[in-house]
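Only a single protein chain was left out; the remaining protein chains are all shown in position.
Up next is subunit A:
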Amino acid sequence: MANSDYVKCSDIMHTPPTYLYVDSTVQDTIDMLLEHHMYDVPVVDRNEVFVGEISIRRLAGLLLPTSLSMEQGLMNTSFMRETLEDIRQRLHKASGSPIEPYLNRDTVVVYPDSPLIDALMLLYHKFIRIPVVSRENGHLVGAISLITLLRSLEEAD
């Protein structure tokens, strides 16, 4: 089999990827999540260099009291009684904040020339969507999800 038969991430990834800028607000993230039904949103700086992701889990943390979302915080909350208004107030308080403090900067990425099997293994290990980043300049060039891959397989058939 020729080397050219081996599939790379760049063969499958979808472009252009959906992303946010690092100076976006929590409200921008919420709008994007609601519009695109995403779980993790890639974040780039104003030079388009990939800096990390903001996850739906971090946003869920903003809806909780600080003592519940912090490291070593309360685990058992069954004694608490909360109203929707309590949660709405916390969301309102956080919505204007920049997303930078909530970024996950240790994001797993693949490169355009990475073998697709690397991306598939990452998808298998709980990642929903993997950013594809240029080796040369760190720019976000695409993303791969299971849907992307399945669509490519269907199209190939």
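The working rule: contacts are C-beta pairs under 8 Å (C-beta built on N, C-alpha and C of every residue); 3 or more make two chains touch, one makes a residue touch a chain; residues count from 1.
One rule holds for everything that comes next: contacts and distances are computed from a predicted model.
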Hidden chain of the complex, named as in its UniProt record, picked from "Citrate transporter-like domain-containing protein", "Peptidoglycan glycosyltransferase MrdB", "Acetyl-CoA acetyltransferase" or "Serine/threonine protein kinase": "Citrate transporter-like domain-containing protein"
Touch with the omitted chain, as defined above, among A:L74, A:I87, A:V108 or A:M121: A:L74
For subunit A, residues in touch with the removed chain: 65-68, 70-74, 76, 78-81, 86
